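For this view, one protein chain was removed and the others were kept in their places.
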Amino acid sequence: MSKALNIGMIGYGFMGRAHSNGYNRVPNFFDTEYVPVLKTACARNKEKVQAFADTWGYESIETDWRKMLERDDIDAVDICVPNNLHKEMAIAAAEAGKMILCEKPLAMNAEEGIEMCEAVEKAGVKNTVWYNYRRVPAVTLAKNIVDRGDLGKIFHYRANFLQDWTISPDVPQGGAAVWRLSAEEAGSGVTGDLLAHCIDTAIWINGNITSVTAMTETFIKERKHQDTGEMLPVNIDDACAFLARFENGSLAIFESTRYARGHKALYTLEVNGENGSLSWDLHDLHHLKYFNHDDESIVRGWRDIHVSDGEHPYMDKWWVPGLQVGYEHSFVHHVADFCKSLETGEECGPTFRDALETQKVCDAVLNSAKSKSWETIN
Amino acid sequence: MSKALNIGMIGYGFMGRAHSNGYNRVPNFFDTEYVPVLKTACARNKEKVQAFADTWGYESIETDWRKMLERDDIDAVDICVPNNLHKEMAIAAAEAGKMILCEKPLAMNAEEGIEMCEAVEKAGVKNTVWYNYRRVPAVTLAKNIVDRGDLGKIFHYRANFLQDWTISPDVPQGGAAVWRLSAEEAGSGVTGDLLAHCIDTAIWINGNITSVTAMTETFIKERKHQDTGEMLPVNIDDACAFLARFENGSLAIFESTRYARGHKALYTLEVNGENGSLSWDLHDLHHLKYFNHDDESIVRGWRDIHVSDGEHPYMDKWWVPGLQVGYEHSFVHHVADFCKSLETGEECGPTFRDALETQKVCDAVLNSAKSKSWETIN
Amino acid sequence: MSKALNIGMIGYGFMGRAHSNGYNRVPNFFDTEYVPVLKTACARNKEKVQAFADTWGYESIETDWRKMLERDDIDAVDICVPNNLHKEMAIAAAEAGKMILCEKPLAMNAEEGIEMCEAVEKAGVKNTVWYNYRRVPAVTLAKNIVDRGDLGKIFHYRANFLQDWTISPDVPQGGAAVWRLSAEEAGSGVTGDLLAHCIDTAIWINGNITSVTAMTETFIKERKHQDTGEMLPVNIDDACAFLARFENGSLAIFESTRYARGHKALYTLEVNGENGSLSWDLHDLHHLKYFNHDDESIVRGWRDIHVSDGEHPYMDKWWVPGLQVGYEHSFVHHVADFCKSLETGEECGPTFRDALETQKVCDAVLNSAKSKSWETIN
Partner (left out) sequence: MSKALNIGMIGYGFMGRAHSNGYNRVPNFFDTEYVPVLKTACARNKEKVQAFADTWGYESIETDWRKMLERDDIDAVDICVPNNLHKEMAIAAAEAGKMILCEKPLAMNAEEGIEMCEAVEKAGVKNTVWYNYRRVPAVTLAKNIVDRGDLGKIFHYRANFLQDWTISPDVPQGGAAVWRLSAEEAGSGVTGDLLAHCIDTAIWINGNITSVTAMTETFIKERKHQDTGEMLPVNIDDACAFLARFENGSLAIFESTRYARGHKALYTLEVNGENGSLSWDLHDLHHLKYFNHDDESIVRGWRDIHVSDGEHPYMDKWWVPGLQVGYEHSFVHHVADFCKSLETGEECGPTFRDALETQKVCDAVLNSAKSKSWETIN
């Protein structure tokens, strides 16, 4: 007999949809003891949140998140709002004894993140952060291959996250739709939005980063505010690149920008080890490229693994070999794993504590861009 | 206010899942007046159909499809059973005044197909056949590009559908799981299962086929029956290739096999016209390759279109540019189009009549393989 | 001490350049006992052949090929002229005791080819036909992989040769530059020009072809003659596709056209066997794709072999791993192998006899296109 996991969702934007779809699809494809129930959707705008609730099948709505936290029929709170609101909501939710699924990045900075970690750990509530790319099957497979040692000692890691949607100076800043261009709400630009993904995956696969040196740039210095029309200085990073060293001795380069014409969401990663290499690319997320130096030399070459076989992570739940899954499946997998973790009592990574590590690297990166020197991460 | 489209599903196999997922997801992503309601799922095995209904949220079950046809609360019947049962069910459903969504291929042969067409047309019930690949956004885009004349006169069409799952002689035949290897239930092998997809798309994009010459092969002559263990002759085509001519003067080659090691579901198509060419591949279904001869010569080259922009067919309903959709989305699109067709009163292709054209080509192909001569299609 | 292999070249066109470059470069890169010496270049147009000789370093010129055959200082004759002249020259060269390197296809048809084979065999002169693609390192590697049995039983072979240079109706026919569009000089269109390459490689890798069924088309029915300006019927095949069966039980499809917009010289081949598959493509001739079913399943995928390592065929003679060779190297390899065959006394395939087999398939293909029925090859 299945047990309900009653969800209270705060927010109704892009990520609200992605998460809701995740909750909805788990019972169709995964056989978990705990099954998500879309109990309530919460946002200040009553009309909009009602429309969202209708679309996704939430049983009720709330317009005050603090009130939602008081409800006994909510087991878990999903925080899907701009970054500057994460801390307050997460701490309150923890204090209310709710489990928390928090959108990434964890917080505006590591300082906030530490408070949040302490809150959930003190309250003993299950917590996870939606770094969804860990659960793209090809990325999970990459992690498994590295973990079983196939690559040997790692020498290099490199990751890019390239977009091109802010090249036009006509893109405004501010407001609900484009809060990502506002430092007040987003904390940073590409660093927290895009590089945070790259860093989370990197730490997961390759261990901790110990030092970085970075540069950032804001190519378009002023943009109109979308609500007021006022021309305001842009105070987020349009582009950021950094060099890094990992605890395991490997070197890394990371780069992100919203000014790479022709790339929409090109998150690529590559790992080079003594015995092999792996590379992956979000634009073809169902492939993993793998070079195995142990292959006989005359027939050695990069393998293009079509990650669609039943033996690949998560793929036995979907269709048949050769038929690809897409972007949203990563969220379904996260929900399924969260449900399973309720059964097993294990953590469902990345926890707040895991995500804090990423936050620290982001902070160091932004600091280094200002100080123009290497920064270490403790 | 939305209107219910009450679905009665017959079958619970692979396609039963794909269609159910289609029905379930339309209201989350598409804004249609008619909204599918999973009213009942029907199959002989009560236990299995109940489990299926529970997973997908069907309100009730039936074990006798004829009884289901008598129910007033069923608007549309979805036929998801082996090919040899399509005709009987479809005709009965038409006579009961139900709309029909029939799994492909339409029938065991064109003769059956004609009866089915006559039944639905006489009854005046809406009907469609699940040739889902038409609604992969990249394939729809290809159709649109051809339709607006960008390629000019078409010279060549080629399509392959390559798999490798029956290479082992240990794969059995017969029974529910592997009825595709049995001529009694499937009608044919790769011709009806795989080439039918290629032919449907080809006719849709490039018009009717007028003549073919074909060869077929059964590489493994005998396989055990999975229920009885008896070694029986294999009477379906493991592989089929044919040459074809289209009404518009273009030439074509088609090939399908389940013996192409390394290919899981490699449906590829290419069209070459006077001014441009297009190619597509199911293993990377979110890409469309396009060569435009009108590009300036020194920078001319095949374009790799990442079909994930809001302007691409269906893609405004999903995520943001750069984020890919997968296999199952083609079924969601089919359901959405079916719902919209109820609003507009237009047909939702391919209709039975459209699918009959594909059936005729399949028949001609199989006949040609036997007669070893060119066969014409009327 | 090296021995001279004195070459007498007939012709100075595209192939004359490719072969001359082959002769010139062998001593720079290969260590062979016999070293080609460009003794004389022969053609009717004295001025043009003199310019050609100056460019390539031929020691002398001739304007009468029969006179050249009388010279004692010519060891080998290279026939680089339109197909309708091969037979006469080759037979005369054989009778004069000269070795022969004949441009492909061997002849206008198998009947001519038989006479030519008989002539060289009677004279006991070394002979070879310039099917150069055998000696692209990646193709040679493919042959080696198949020969050592890595693919197991072969089920499928497919090859295409796609071009787009005759789509414009303004391309003329006839004369030296475009003799390939004239049946009188070329014998056929794409069949002898392009498919002959595909067939030669196929037979080499996969054994003899036993039967075929074909279709051909001439899309533009009339073209101006380039010298006279007269509008004349086009009597060659613009496009040709055929189905085939090999002696080893495998099935094949072959296609060639000069109307595939976007493809300049896209010769692709693929072989599917029980345990693996191979594919190759002339537009990236330094790659070989290889699927090995014996790889561990979760990391199985098509390997992209960059054929540039010292262990790959011929590659130890060139640069270092990662640095690619190009089109013309295939001719250099052919010359090097021809020189080595003088040392070893072995044949340098494809011999006239080998090339006759390809000619027979071409004849059967053209016959089948006319008869509209399967044709067998003896």
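First chain written, first letter: the chains are A, B and C, and each begins at residue 1.
As a convention for this text, a contact is a pair of C-beta atoms (placed from the backbone, for glycine too) under 8 Å apart; a residue touches a chain by one contact, two chains touch by 3 or more.
Everything numeric here is computed off the predicted structure, so don't read it as measured data.
Of the listed residues A:52, A:267 or A:291, the one in contact with the hidden chain in the full complex is A:291.
Checked against the full complex, the one of A:2, A:45 or A:275 touching the unshown chain is A:275. Note that of A:35, A:51, A:92 or A:167, the residue touching the chain absent from this view is A:167. Set against the missing chain, the residues C:211, C:272 or C:308 yield one that touches it, C:308. Check A:48, A:71, A:156 or A:340 against the missing chain and you find that the one touching it is A:156.
Seen from chain C, the chain kept out of the figure touches residues 14, 17-18, 20-21, 24-25, 27-28, 55-56, 163, 165, 263-266, 282-286, 306, 308-309, 318-329. Residues 141, 144-145, 150, 288-290, 292, 295, 297-306, 309, 311-312 are the ones on chain B that touch the missing chain. Taking the complete complex into account, residues 151, 155-156, 158, 162, 164, 167, 213-215, 217, 219, 239, 241-243, 245, 249, 251, 253, 255, 257, 259-263, 272-277, 291, 293, 302, 372-374 of chain A touch the chain not shown.
In the analysis below, only the chains that are shown with their structure count from here on.
The geometric centre of chain A is 55 Å away from that of chain C, both derived from CA atoms.
Centre-to-centre separation of chain B and chain C, using mean CA positions: 42 Å. Among the residues of chain C, those in touch with two or more other chains are 302.
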